[in-house]
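Here we show just some of the chains, and they stay where they sit in the whole.
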Amino acid sequence: MLSRILGPRLEATAHCDLPCGVYDPAQARIEAESVKAIQEKYQGNEDPEFRARAIQIKEQRAELVKHHLWVLWTDYFKAPHFEKYPELHTLFNKATKAAGASGAKGSMDPAKGQELLDLIAEIDKIFWETKAA
Amino acid sequence: MLSRILGPRLEATAHCDLPCGVYDPAQARIEAESVKAIQEKYQGNEDPEFRARAIQIKEQRAELVKHHLWVLWTDYFKAPHFEKYPELHTLFNKATKAAGASGAKGSMDPAKGQELLDLIAEIDKIFWETKAA
């Protein structure tokens, strides 16, 4: 990823609903990268114990993706954002579904993980536009 | 922070002990930024209900800092790193203490949050050196 090439940078969210005011879609994206990485490792390792751990850990990371996205959708994005980006609700709904049973949770295919990453990338694009605005 | 000026970047860790192979001190640093932000907001708001929530939420974020640091110390850094950087154990021990009762947890002074951030910055520097090596 570009970020790793460019060096260390501040990213992940610190959602605390105080509110803290610190948000970043990167946290959801990183968990999704873990999900995809686990799917790839699963495909490359047939050991049943390894695979059992992979499934368990992927389940947890995917749940974290859902949570990070939900937090952005509820705590960061406000009514004016949803007016400016009428596709935003649907995008978040699709992304959180893509992290769930019908998406990355329910499959060990890295293509599912990539679909999730692609949806998060769309959210990330809008997020930074709102930050710049 | 530089990262925000430079735009969106990939950061946070995806610790899963599978292992996933994805680590970044930014996650600890972001939680520490939240801790400091909460301390600052606390100083600026005397409402007892707000302050009670701030203390509770800071406790949780500070615990997350400890966890992220512990994970880096155990799961990312290996014996060769500790040989090359003999100060690394002490640095992690000080940083995790700085996130705890004797540091950021036990104080609403943003200076304590900054001390924690400074220690994390030292870890971050070494981390990226090991990545580049």
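First chain written, first letter: the chains are A and B, and each begins at residue 1.
Here is the rule we use: a residue touches a chain if its C-beta (ideal position, glycine included) is under 8 Å from a C-beta of that chain, and two chains touch if they have at least 3 such contacts.
As the structure is a computational prediction, the values presented were derived from the model and not from experiment.
Chemist: Assuming all chains share one sequence, and 2 are in place here, what does the full complex add up to?
Modeler: Across the complete structure, the repeated chain appears 6 times.
Everything below uses one rule, namely that only the chains that are shown with their structure count from here on.
Chemist: Give me the superposition rotation angle from chain A to chain B, based on Cα atoms, as a multiple of 5 degrees.
Modeler: Between chain A and chain B the superposing rotation measures out at 180 degrees.
Chemist: Counting in whole Å, what is the centre-to-centre distance of chain A and chain B, each centre being its mean C-alpha position?
Modeler: About 21 Å, centre to centre.
Chemist: For the complex, give me every residue of chain A touching chain B.
Modeler: 1-4, 6-14, 16-18, 20-22, 24-27, 29-31, 33-34, 37-38, 41, 53-54, 57, 60-61, 124, 127-128
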